[in-house]
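I'd like to ask some things about the structure below.
Every protein chain but one is kept in place in this view of the complex.
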Amino acid sequence: MFSDGVFAIAITLLILEIKIPTHEQLQQYNGLYHYLMHIWPSFLGYFVGFLSIGIYWSNHHHFFLYIVKKTDHNFNLINIFFLMTIALMPFSVAIVSDYAPDPENMSAAVLVYSISLILPQIAFIVLLSYGKKHFGIFNPDIQQDFLKKQIRKLLMATGMTIIAIILSVLYPIAALILIALIFLMYFLPPDNPSNIDTASDNGIEK
Amino acid sequence: MFSDGVFAIAITLLILEIKIPTHEQLQQYNGLYHYLMHIWPSFLGYFVGFLSIGIYWSNHHHFFLYIVKKTDHNFNLINIFFLMTIALMPFSVAIVSDYAPDPENMSAAVLVYSISLILPQIAFIVLLSYGKKHFGIFNPDIQQDFLKKQIRKLLMATGMTIIAIILSVLYPIAALILIALIFLMYFLPPDNPSNIDTASDNGIEK
Amino acid sequence: MFSDGVFAIAITLLILEIKIPTHEQLQQYNGLYHYLMHIWPSFLGYFVGFLSIGIYWSNHHHFFLYIVKKTDHNFNLINIFFLMTIALMPFSVAIVSDYAPDPENMSAAVLVYSISLILPQIAFIVLLSYGKKHFGIFNPDIQQDFLKKQIRKLLMATGMTIIAIILSVLYPIAALILIALIFLMYFLPPDNPSNIDTASDNGIEK
Partner (left out) sequence: MFSDGVFAIAITLLILEIKIPTHEQLQQYNGLYHYLMHIWPSFLGYFVGFLSIGIYWSNHHHFFLYIVKKTDHNFNLINIFFLMTIALMPFSVAIVSDYAPDPENMSAAVLVYSISLILPQIAFIVLLSYGKKHFGIFNPDIQQDFLKKQIRKLLMATGMTIIAIILSVLYPIAALILIALIFLMYFLPPDNPSNIDTASDNGIEK
């Protein structure tokens, strides 16, 4: 699957942002222990970036597995735009972990990161709306109520991310706290369409 | 699927060309905001590169899903050549986004990029022609008319890309505009063989 | 499959840590032969890193193929944490192969490596325990005895890795020897649930 591949690569590329020090750098930092302590924001960035992409993957996977029945050309194009926003994340995660600890650039770094978080949400809303309007794309057993609830949930997350974007210009730390809250929201299990059997998904056979 | 993997990796590698600035570079550029504005051609390159590979993927995927019934050794070899031209794109996209804004190298950069666009088209024409000539490779339900129309469409895009290649030597900006037009053409939905049921493709089950 | 993709990328990224020398570096090292001999720890690191990720993959694949019947949201989240620990390995392998030969940083390098070895084990134990407690995730034909034996084996490896972590602070060489022993243990074939037919797994059809 092409989409799963893009997710898997974007998530694994995150590790390339935790740099292996040269021998010269290590001496400057007084050894490996000090170096590792110094680069803790990179580790935090890896952790948060991995979670973000992982959560987006889980939602996307769920969506294609239970809701999408067939695709058309436009739906595929929107999906490519969605993947484009996912593949941007190794960049924005590196920016925020390199420059959020730097007071001068903190605001710009958090802005870049919160914009990169909202882009997949927007693309996903477009994907959902397109599928909802075009008969035959979604599984006909999916209830309109269920879809509406999904879009409402997404819009709420998007609204909060917009607030984070605005906050990042003046109060970047408040923006980061808000982003952390949005993440916690995503930890709640996604809704399953109650009338669809999801029992056979072990992630391999499908 | 090996082919899908190559597409997914090539498309995700594009992000590696948007460089994370070092702290020294940022000071030179007067902070992150200025740096990001300065590297806008990299973002444009990412956008265009992602779209190009995405569109080629969509066509290739369509082709293998509905038209190809079985492959033989030569067909596989031609497909490997096709993938070779796809995996080149992160290179040519980086060249064009780094050097198209530089008057001295603009012409060479656009030439590199337009050559890299024509290579997958040529490989795809060879793939189609080979499959058409060798009985058993294509789904026998595919009508000859449909295939001929596909090849004609491809030849038209290839013709326009040849013009872009020639233009790039003298009028690189005109070449870029022509390339943009070719892209718009690709946004039109590909034809489906009218007599093949394409209803069950949700991109996961197949 | 997303998980298989992360494993495949993490394992292939290992090669990027064997650096291609520049022409200047080669002159410094008196030619390619000397350079290659000088960087033998990188080759060893590649070998050991490839084996580690390969073995973890093999166990993970086995587990999802024969034991997991369906997943739920929490199970997926724990699996994402597991993959996060796998994708860390190209970093820790590079650290240990660059700095284990350097007496000053040896202890820190071996510590980093042994911690990176224990993380996937812990994540896997959490995955197993969660699945064991929540009815419906594991194949109901799997016997409790079999699962208990698996967890016991894992706990033994984890115990040994904890000893390696402690040793690495004072006797890093002893820690490396112990890690080599743990690896040898993994070379033993994993147990198959005796009452499940595993005959049709050729790694492609599933």
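As written, the chain order gives the labels A, B and C, with residue 1 at the start of each chain.
Heads up, the rule we're going with is that a residue touches a chain if its C-beta (ideal position, glycine included) is under 8 Å from a C-beta of that chain, and two chains touch if they have at least 3 such contacts.
All figures in this text were calculated on a predicted structure; none of them were measured in a lab.
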Contact residue for the chain not shown (choose from B:V112, B:I142 or B:I182): B:V112
Contacting the left-out chain in the complete assembly, out of B:Y33, B:F64, B:Y130 or B:Y171: B:F64
Identified contact with the non-displayed chain, of C:D4, C:D72 or C:D102: C:D4
Residues of chain B (touch criterion as defined above) contacting the omitted chain: 1-3, 5-6, 8-10, 13, 16-17, 64-65, 68-74, 76-77, 80, 83-84, 87-88, 90-91, 94-95, 98-99, 102, 104-105, 108-109, 112, 136, 206
Missing-chain contacts mapped onto chain C: 1, 4-5, 7-9, 11-16, 18, 20, 23, 26, 31-33, 36, 46-47, 50-51, 54-55, 57-58, 61, 187-190, 198-205
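Everything below uses one rule, namely that only the chains that are shown with their structure count from here on.
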Classification of the chain A:chain C interface as same or different, half of numbers criterion: different
Most central chain, Cα average position: A
Centroid spacing, where centroids are CA-atom means, of chain A and chain C in whole angstrom: 26
Multi-chain contact sites of chain C, meaning residues that touch two or more partners: 5
